[in-house]
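Working notes for the structure below.
One chain of protein is taken out of this complex; the other chains stay put.
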Amino acid sequence: MITTVASMVSAPVLGAVVAQNVFFYLIAAVMVIAALRVVTTSNIVHAALYLVVVLAGVAAQFLLLGAEFVGVTQVLVYIGAVIVLFLFGIMLTRAKVGNEDGLDHDNVIPAILTAVLLVLVMGYAVVDFAGDEEIDVLGNSPTTVEQVSDSIFSTYIVAFEAISVLLLAALIGAIVVARKE
Amino acid sequence: MYLVQFLLLSSILFCIGVYGVLARRNAVLVLMSIELILNAVNINLIAFGAFNGAQIPAEVFALFIIAVAAAEVGVGLALVLTIYRNSKSIDLHQVDLLKG
Partner (left out) sequence: MNTTYLAAESGGLAVEASGFFLENVWIIPAIMAVSFAIILGFGKRMPRGGSEVGIAAVGVCFILALLTAGQWIGQVNEAANCTPKTCDYIEYSIDGVDHKGEAGYIPLDYEAYASDQAHAADDTHADDGESHDTDAEAHGDEDGDHSDDEAHAEDDDHSDEGAYPIDTNAGSPDGESASALTAFTEAEAGSTAAAAVAVVSERTWWSNGGINFTIGTMVDGLTVTLLVVVTLVSMLVHIYSTDYVAGDRRFTHYFGFLSLFTAAMLFFVTSANVLQMIVGWELVGVCSFALIGHWWEEQPNSDAALKAFLTNRVGDMGLLIGMIILFFASNEKWSIIDINAAAILGEGKGGTSHTMLLIASLCLLAAVMSKSGQFFLHTWLPDAMAGPTPVSALIHAATMVVAGVYLIARLYGVFFNGLSIGGSSINALAVIGAVTTLVGASLAFVQDDIKKVLAYSTISQLGYMTLALGVGAWTAAVFHLTTHALFKACLFLGAGSVSHAVHSFDMKKDMGGMRKFMPTTYKTFLIGSIALAGLPPLAGFWSKDEILAGTGGWGFFEGESHANGAYTIMLVMGMITAAMTAAYMTRVMYLTFFGEFRGGHHDDDHGHAAADAHDDHAHHGDPHESGPRILWPLRILAGLAVVAGLMNLPKNFLGLPSGITLRFEHFVEPLAATGYFPKISHADPSWSLAIFSTLVVAGAVGVAYWYYFVKVNAQSPSATEMINGPTERSKLLKAGHTMLKNRYYLDHIYDSGAAVGAAGATAMGSIFGAAAGLTLGFSLDNGLDQALWSSLIWGMVLGLTVFTIVYLALRTGTGIASFTKRPLAYAANWVHENVIDAAVDEVGKNSVKTADALYKYIDQGVIDGSVNAAGRGSQGAGGELRRWSTGQVQQYATVMFAGATLLAGLLIIVL
């Protein structure tokens, strides 16, 4: 549905822009709340589920920006695989299902201060830098899988090969690290 | 749409992630927070790509980041499992081998 909005070139421009902004802020609000819950909830399984919401929101933002293939990959890889991996990790480490005390460190206050300071600095920098730059979303046609794959297998083939080797190394490394002696 | 709204969203997610890394005791939760950080970066990347009209490279690199993140989660969880096996806990507060 969001895709339709983003690619609605023939629709009245104003309407499309308004719709996009509305969706952006809606999704953004959901994402921020979910992200805050990830780092504050006292239930690890809930944290993982909130993380699903955030990741889905990120996928939605990708679609909003016309990056359809990345959005789909986000859903497949993160929500499909990474979250499952997290749940397995939670299960294997015998975390309590349900609320748990002592999930927070004793340096919460410095951490909050640091995070707030960081968001202020970054926010200032971002606004200062790109305060009134507009993204011409309607002018950008959504990219196709074909374009992306062409690019990966021609221009970025070396990086692609490097990533492949990295994944293999990570695979072997994970097995070596986690295996019982 | 303005570029700045994506950048701000990304900054906020990034800082929440940083907070999670700094303040959570559970190792799995720390890993989740790192995922938040990585996703914030990805939003930045795609937003700048759309802004500059360089969508394809941006998307390719976002895909690479996703791949690297998946690898990182794999290795990270393996480490967590090792920690758990050695100390019967994944409470980072108790992992203080660096203590002087």
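Residue numbering begins at 1 within each chain, and the chains themselves are lettered A and B in the order written.
Simple rule for what comes next: contacts are C-beta pairs under 8 Å (C-beta built on N, C-alpha and C of every residue); 3 or more make two chains touch, one makes a residue touch a chain.
None of these values were measured; they are calculated from a predicted model.
Interface residues of chain A with the unshown chain, by the touch rule above, are 105, 107, 110-111, 113-114, 117-118, 120-122, 124-125, 128.
The chain not shown here touches chain B at positions 18, 21-23, 30, 92-93, 95-100.
Keep this in mind: only the chains that are shown with their structure count from here on.
Put simply, chain B touches chain A in their complex at residues 1-9, 11-20, 22-29, 31-33, 35-36, 39, 42-43, 46-47, 49-51, 53, 55-60, 62-64, 66-75, 77-82, 84-85, 90-93. Against chain B, in their complex, chain A makes its touches with residues 17, 20-21, 24-25, 28, 31-32, 35-36, 38-39, 44, 47-48, 51, 54-55, 58, 61-62, 65-67, 69-70, 73-74, 77-78, 81-82, 85-86, 88-90, 92-93, 95, 102-108, 110-112, 114-116, 118-119, 122-123, 126-127, 130-135, 137, 140, 143, 147-148, 151-152, 155-156, 159-160, 163, 166-167, 170-171, 173-175, 177-178, 180.
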